[in-house]
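Complex shown without one protein chain; remaining protein chains in place.
Now for chain A:
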Amino acid sequence: MTERRPSLSELFWGMLQVALSAFGGGLSAWSQRIVVEQRRWMSNEQFLTGLTVARLFPGPNQINMAVYIGAEFHGLPGALVALAGMLLLPFSLLMGLGLAYFHFHTIPSVDRVLAGVVAAAAGMALSMGFKILDQYWNDRVALLLAVVVFLALSLFDQRLIPVVLIAGPLAMAWYWPRRQSNP
């Protein structure tokens, strides 16, 4: 199986196809199916490396993944084209919804339905921390760090950037890989 290098316009349409297929969820699985299996732009290993990089660096994971795929073939222009293909449809759709929202949200029945939807969405936001809690459960330093960051943000109402700039280097120093004892 040989991989073939997509042109810029193929990148755009490919990412558009990913975004379209993923209406209803599973963006990452769809991009793997289309990029690796259907269009054969890259090997599975390459794709998985991309996921690792996308998760590690700042930015939304799925968007970083599009950037990785685009950059792999055409550098920065490729990244921007892939990004545009990925976002064009969902973003336009959401902006349409948003305009409708600002038009209609003062209607009482709309507001009542939204109050319910908001309660569910708040539950989703609440679950995000619990979702990754397991992997830190046995690491006391990690839990302490998390608690300190949580308190700084929630109780003392500090802003995110200074908190990360102070806690980040401290945490990195603590977790700096040591040569002999590997915890």
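The definition used in the following text is that a residue touches a chain if its C-beta (ideal position, glycine included) is under 8 Å from a C-beta of that chain, and two chains touch if they have at least 3 such contacts; residues count from 1.
By our rule, contacts and distances are computed from a predicted model.
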{"item": "Protein name as given in UniProt for the chain not displayed, \"Putative hemin import ATP-binding protein HrtA\", \"Membrane protein\", \"Chromate transporter\" or \"4Fe-4S dicluster domain-containing protein\"", "value": "\"Chromate transporter\""}
{"item": "Sole residue of A:Leu11, A:Ile34 or A:Val149 that reaches the chain not shown, by the stated touch rule", "value": "A:Val149"}
{"item": "Hidden partner chain, residues of chain A it touches", "value": "19, 22-25, 27, 49-50, 53-64, 67-68, 71-72, 75-76, 79-80, 83, 87, 89-91, 93-95, 97-99, 101-102, 105, 109, 112-133, 135-136, 139, 141-143, 145-150, 153-154, 159-161, 163-164, 167-168, 171-177"}
